[in-house]
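All protein chains of the complex are present and in place, except for one that has been dropped.
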Amino acid sequence: MSKDVWVVVETLRGEVLEITYTMLAAGRGLADGLGGKLTAVLLGHDAEILASTLGAADSVTYVDHAALADFTPDAYLRTIAGLVKGAAPRVVLLGYSSMGMDLACGIGIELDTPVIASCQTLDVEAGKPRYVSLTCGGKVLAEGELPEPACLVTMVPGGYKPQSGKKEGAPKVTRVAPPTALDDLKVKLKGYIEPEAGDVDITKESILASVGRGIQQRDNLKLAEELAATLGGAVSASRPVVDQGWLPTSRLVGKSGKSVKPRLYLALGISGAPEHAEGMRDAECIVAINTDEKAPIFDFAQYGATVDVLKLLPVLTEKIKQAKGS
Amino acid sequence: MNIVVPIKFVPDLVEELEIDASGVALDRTYMRLIPSEQDDHALEQALLLKERYGGKVTVVTLDTGDVDEALFTAIAKGADRVVKVLGEGFAEGVNNHAASSVLQAALKDIAYDLILTGTQAVDDLDGSTGPLLAARLGLPFVGYVTGVKQADGGVVARKEYPGGLVAEMEVALPAVLGIQAAENPPRYVVTSLVTEAMKTAKIEEVEAVEADSSGAAQVTRMYLPEPSERAEMIEGNVDHVADALVALLRERGLLA
Partner (left out) sequence: MPIEPVLVLVAFLAALSLFCYRVYRRFEHMRLGQPAGPFGHWWQRIKALLVFVFGQRRLFRFRTPGVAHFFIFWGFLLLLPTIAQAIIGGIFPGFVLPFLGTFGPLALVQDLIAVAVAVAVLYGLCLRLIVKPERYRGSHQTEGVVVLVFILTIMVSLLVMNGLQRNRGENPIGPVYWQPVSAFVGGLFAGLSEGTQHTIGQVAYWVHLGVVLTFLTMLPGGKHFHVVTSMFNVFLGDLEPPGKLPPAPEFDGLAGVKNVEQFTWLQMLNWYSCSECGRCQEVCPAYASGLPLSPKLLIMGLRAHLFERGTALRAAGSGETSANPSAQAVLEKRLTGDVITDEVLWACTTCYACDQECPLFIEHIAPIVDMRRYLLTQQRADPMLMSALANLRRYGNSFGQSDRKRAMWTADMTPPIKDIRKEPAHTLWFVGDYASYSPALTAITQATARVFQKAGIDFGLLYDAERNAGNDIRRVGEEGLFELLAMKNKAALNNCEFQEIVTTDPHTYNTLKNEYASNGSSDGSPTVPVLHYTEVLDRAISSGQLPIRRQLGYTVTYHDPCYLGRYNGVYDAPRRVLEAIGCRVVEMPRNRDRSLCCGAGGGRIWMDESGIKERPSENRIREAAALGNAQYFVVACPKDLTMYRDAVKTAGQEDRIEVKDMIELVEEALG
């Protein structure tokens, strides 16, 4: 049985995505615990340069092909499945993301390899690799052993600081040819659609007043806007607010939106489901206001209160004005 | 375009979740089961496509509990057929590997061009139904889809990436798409139409084949997160909380 750990690198338009570093951090710990090697698998076209950021791995396997220039499910699935079949690593880590989820199960069925989803942390106990996964909107945790002889794991951010997965340095890069033919692809990329340019770039703000379902009415947004203005910040939102059309997608924080790391993140009436959490959990200071004391947001926040956000906002804005004035 | 929408019933997170006596699974005694939110979106997207291009929409679900009302609601919304797959032990919960193998067999007698299902469900621990089913059927899968339109020889799917970026993927049919959100919010159909459906429509029942649950990992422990890992809660009324927050902000130099 192999002891090697593989990480499937996620890239988007020439940049390595943050989740890759989370996986490298996890993978490093796992590989060290098992006594095996950590390999990063990079697919692309004229993209070898990206390997330089993958220093946390012992080696990089790079597959170059025109059909792999951008992510498409069919081409990537065939390639990675072929590579995994050939080398049979112990664990393959993929992102619990738009890319990773298109791949993991397909590879799993093709190679008859089990899949563990939504994994937050991995470690080795008594020589056995173990996982802890999040489920039920972050309200329940499940743990167990990684099945033998091999398994696929999709990882969510949050269990590791991406920083610990970033290491400069040039790992050994092995270029390999695509293991299977990449013609007659069933899925092709037609093009990208840029996100609408918003008036505000929330990733650059140091203070965010973020609103969720608890804001109830579109009209109540102005309460958050006033607070944000008083603090010198901006308003961002979770998915339900953006889906209603109350704020543009440029203000969305979360898996499908932006990842933000402000000095202060006020989660106002946000439940804190994983899809949102992964976009803001690295903020320096998180204050969560939600009437449900069991809301998952309180797992990420440093401070919290269960008062009614609609009542708190005007009072808080007023007190901050007074405090700033004095 | 004939579309199949597999629907998975999941625990309603509005309710309190409890771990059962075994310590490795959720307690299902008082659990309310609801259709997975993204499966609702998948159904909505299927109905939108039917309205645009014609064809039939078939909803399939495993009989894991009180599923009839949701199936009749699907008919009231505009689905043409609803199929319930009966199987032993389904009420105790089915993992996605098992479910997808059952669905694979159930779909043998249904003609379809496209399968739409939610890209994920809240209780997915062994991958998601969509890509598992696609792999078993040998079909392409694209997930995180928020828009679908017909194109030559297939469909064009809008796939969401982080940061709001969207990719348009050309997908050959037949295929499976994992829906993140439909182009419109799932429609609300008035109760009288659901009641009507309950009287006039029929739920087709099929027996499940032996489910293949290999591929799902063992859970050795399931638990609720520790309270001590949580935020420092500020007690008191709105005034008190506001005062505490102002002090906190001042301390951290955020009131400059």
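Labels A and B are assigned to the chains in the order they are written; within every chain, residues are numbered from 1.
As a convention for this text, a contact is a pair of C-beta atoms (placed from the backbone, for glycine too) under 8 Å apart; a residue touches a chain by one contact, two chains touch by 3 or more.
Quick caveat: nothing in here was measured; it's all calculated off a predicted structure.
The residue from B:V85, B:V176 or B:V194 that touches the chain not shown here is B:V194. Within the whole complex, the absent chain has one touching residue among A:D46, A:D183, A:D199 or A:D219, and that is A:D219. Mapped onto chain B, the footprint of the missing chain covers residues 12, 14-16, 30, 32, 34, 185, 187-196.
Although one chain is not shown, part of chain A still touches it, namely residues 217-219, 244, 291, 308, 311, 314.
In this text, only the chains that are shown with their structure count from here on.
The geometric centre of chain A is 20 Å away from that of chain B, both derived from CA atoms.
Of all residues in chain B, only 11, 13, 16-17, 19, 24, 26, 97, 119-120, 122-128, 130-132, 134-136, 139-144, 156, 158-172, 175, 178, 180-181, 185, 214-225, 229-235, 237-239, 241-246, 248-250, 252, 254-255 touch chain A in the complex they form.
Considering their complex, residues 12-13, 17, 70-74, 97-98, 101-102, 104-106, 108-110, 112-118, 131, 133, 135-147, 151, 154, 186-196, 207, 231, 243, 249-250, 252, 255-259, 263-264, 285-289, 293-294, 298-308, 311-312, 315-316, 319-320, 323-324 of chain A touch chain B.
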